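Excluded from the complex is one protein chain; the other protein chains are retained at their positions.
Right after this comes subunit A.
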Amino acid sequence: MPGKLKAKIVAGRHLPVMDRASDLTDAFVEVKFGNTTFKTDVCPKSLNPQWNSEWFKFEVDDEDLQDEPLQITVLDHDTYSANDAIGKVYIDIDPLLCSEAASVISGWFPIYDTIHGIRGEINVLVKVELFNDLNRFRQSSCGVKFFCTTSIPRCYRVAMVHGFVEELVVNEDPEYQWIDRIRTPRASNEARQRLISLMSGELQRKIGLKVLEMGGNAVVGYLQCFDLEGESGLVVRAIGTACTLDKLSSGSAPNTTTHVHPNTAPASNACNSPSKDGKESPLAHGCRSTHNSPVHSACSSQRLSQNFSVSVPTLIFTGMGSGGSAGKEAGPLKTLLRQQTQTALEQREFPFFTLTSFPLGFLVHVGGVVSARSVKLLDRIHNPDEPETRDAWWEEIRQEIKSHAKALGCHAVVGYSESTSICEEVCILSASGTASILNPRYMREGCLDIGNTDHRFEEPSPPSCGFCHIPYDELNMPFPAQLTYCHHCRRQKVPDVLFTTIDMPSEAAVSGKGCLIQARLCRLKKKAQGEVNATVISNLLPFMEYELHTQLMNKLKLRNMNALFGLQIQISVGENMLLGLASATGVYLTALPAPGGIQIAGKTPIDLSNEHHILTIQKRINDTIAKNRELYQINPPELTEEVVGSPIPEPRQRSRLFRSHSESSDELSELDLSHGKKDAFVLEIDDTDAVEDIHSLLTDAPPPSGFYSCNTEIMPGIYNWTSAVQMFTSVRVFRLSNVNLTNQGLNKIFTDLCENLLKSFYFKLRSMIPCCLCHLNFTVAVPEDELIQVAVTAVAMTFDKDQTQERTADKPVTKGCSETEEQLQFPLELFADSSSTNTQTSSKISGVPESTGVSPRAASVDYGSFADRCSTWLELLRLKAHTIRRGSVKTSRRTQSLAHSASSLDRCSPLPEGRSRSLRSNRSFGGGSVTVVKMTPLSFLPGTRIIKYLGIINMFFIRETTSLREEGGVSGFLHSFIAEVFAMVRAHVAALGGNAVVSYSMKECMLMENPHKNQAQCLINVSGDAVICVLETDQEPMSSTTSIGQTCTSGAT
């Protein structure tokens, strides 16, 4: 019996009136954990009851501690009839099981009811006493830390990356159980919430066990999803990356990248291809799709009696295009090297990593995007304890991904993620990631010197371009691609375009800014049932992927960029259509060749008017490209011709591109490619569809001036973030009214829907200019026959326009606060020079922290002036005196613990109190007793430093209504539900002692409505990491006062 859970119910406030006669409530509370229930006394006739209960003690296994939530139910006592439930609070106590995370949960929690929403608040105290359990065969995994963040959490150092962990649990969905016919929707929704809470606890515990088995102590990039399969059950699955993390003892250098062993950069070269004399690839250049990956086409698919499955031809996205033929024999030397480095990875079944950004030197080469999809028919899960079918499905897909990665000459997949889309009994399983070669140093201990033996072959390649170098053998390329020598180091080959699912490595050299690029596609399909339906869908999928890819490529060229990061391709299935949405952030990598333009060519016999038409389109395209180059400030460094015979594509040179339609129809075009315009990129206009497509290319409006947008963590090319953040969630549902819609019409509607959403954001957030929308995460769904739903979560962050400030000039005293960190950044202009061969400097310059973390360099700048420091110390003393006078009893407990943790963290900082003080002022900012909790989908908050991770937030809510009209229709219903979800997340974080949520995401937002019955129901699943962060500028106490002011104003937006 290794744990004791203690809970105390303190008080309630703002309770609803339950007794109409007296306008009051006789409230009491039931506290339940596992099968044990305690009750408080009834607090009669009060809307603000004070229970001040004793400590309720639960003696439980740690296994239960992990699985079960603490359930708190607030009820209204009724002498004569059954007590009425006011609402519930579920508290996940997992954060308390980890010694490094929160020690107590204490605070006001919204009391939530599935019908009425938030009904007042309850103040609860929860503690856990854990006894050490050394049982080898234990079922619990207490102490394993979970992070949603897909990078190494700040304030930790990664000692070892163990690799992929996955697990899934299944159960019957209470909603579909027989009992539902007799019980109320409210009861079954509550049962569902409880069950999912239990299942995700169990899932985490099981994953934790796997991590312990591997010898790790944490899961990073933890991604948990629900599949509501309807009648066939409910699946909760999760993937993550097991790691061994060490807490940084000194808080002075929180940036993970600064902790990388200096050896790693040289080591990163281990797998570089030594060939320098490679000829130009003679291969045709363009988009070709060869679906010869391990495919079971629909006709040959296995038909198990109940278990129909169609494996879909999948594409490997790389720079060029797609294909799946494996590169068989690499050069002997390369093979040797690879064997050496791969051993660590080969031991693993799946060398996958859910991380999207990495410590310096971890990522050696990037091959390209690999993805796999498969269409399955759902059947009832007969035995929940043996979820074999679902496991087997995913296993299949992962194997496919693995083989794709191999085909690209890569031994690992990073930025890996999995998703599903379900419609009736059809389910599309998707997985995607970026094939890459990793530095095995992090995978196996005692492997640190791997790079040394290879030095005789080649010099280290600079980190600013190393990841772009091709990992595959150029003589045996897995797909047609055009290679050139790296424009940076001139030693290695690079592809002309690079697609990835990861964040841009912070050390990468870019020119200008990046931008969000989206490809959107709708495909109508006939309504069908069962196997026929699955076959239809699986036949459509490759075409959709192909077209999305073509769109992405064209839009990338149009923006004069050559690489995509954070690529996510989502395909959603509905009754009568499929939706595809690909989002990514385009950038111009200076290591890759400049993209050619786009040329329009008429294919049909040319008549004059047509010719004229083509010319105007061509002009528009050229104008757009030129405009975009200016808009995104793309000024690649000039190249000198003398460099190795690789042709440097002039912007004027055309590259050739095919519309996917025409691709299959003509073989001549392939011939066209091979001579003359080697990197020609031609858009052919052969029918009206093509014209439409080109028009749609040009309709993507650029963001208004002052705005940038991206779907990655941060915007390439912007480094000077200020502290104002505004996280938001927006949902739109469009009803298709036209019965006879064409694919084209549908595409237009879908594109407009997405574009209008973006325009709406720009308008709403106009007061934050200059600002960047980061981590724009679109999810699409087809909830019903004629509905298209788009949900977006993103964060708007302000930045300082004036990038080129002089470093010495910006003392915080003169400049307000949070600029400090960008003052420490190196001006962008330096990048331009970094194309010179001096790799040392370029690596240094490009080591701009991708975040707010202050690098040690920066710190030394901060404390440069002694006089300054003195004055700031004095200022601090004065402030301290002030705060003491003001006194704050309420926050004293937290402040103390904070001060404690801060000082222990940060011994070298002379001013630990400064930190706690500013945190306190941060708290009081909310006015009264409410802590301000910032939320962001990113792994950091600009202008602040995370000093502690308090645990994972993973919450699932259901809300229903039977008075839809009265609540303002579906919009009113969902608006208040989303606001309630935010409120509950904030309350839980605040109760853990935190003041921010990072890596926040909304995994699920499933809305069902029935306006005729005046009903609606919605499910939302959110997750994130609760953290304590302090103002970065606390190192400079002077400025911290101003920055508090700034926080206030910025919060106002």
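The criterion applied here is as follows: a residue touches a chain if its C-beta (ideal position, glycine included) is under 8 Å from a C-beta of that chain, and two chains touch if they have at least 3 such contacts; residues count from 1.
One rule holds in what follows: contacts and distances are computed from a predicted model.
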item	value
The complex's invisible chain, by UniProt name, from "Calcineurin B homologous protein 3", "Transmembrane and coiled-coil domain-containing protein 6 isoform X6", "PAT complex subunit CCDC47" or "Acidic fibroblast growth factor intracellular-binding protein"	"Acidic fibroblast growth factor intracellular-binding protein"
Of A:121, A:166, A:473 or A:713, the residue in touch with the unshown chain	A:121
Contact partner of the left-out chain, one of A:529, A:971 or A:1010	A:971
Those residues of subunit A which, in the complete complex, touch the missing chain	13-14, 108, 110, 118, 121, 704, 726-735, 737, 749, 752-753, 756, 759-766, 787, 789, 925-930, 932-935, 968-972, 974-976, 978-980, 982-983, 986-987, 1007, 1048, 1051-1053
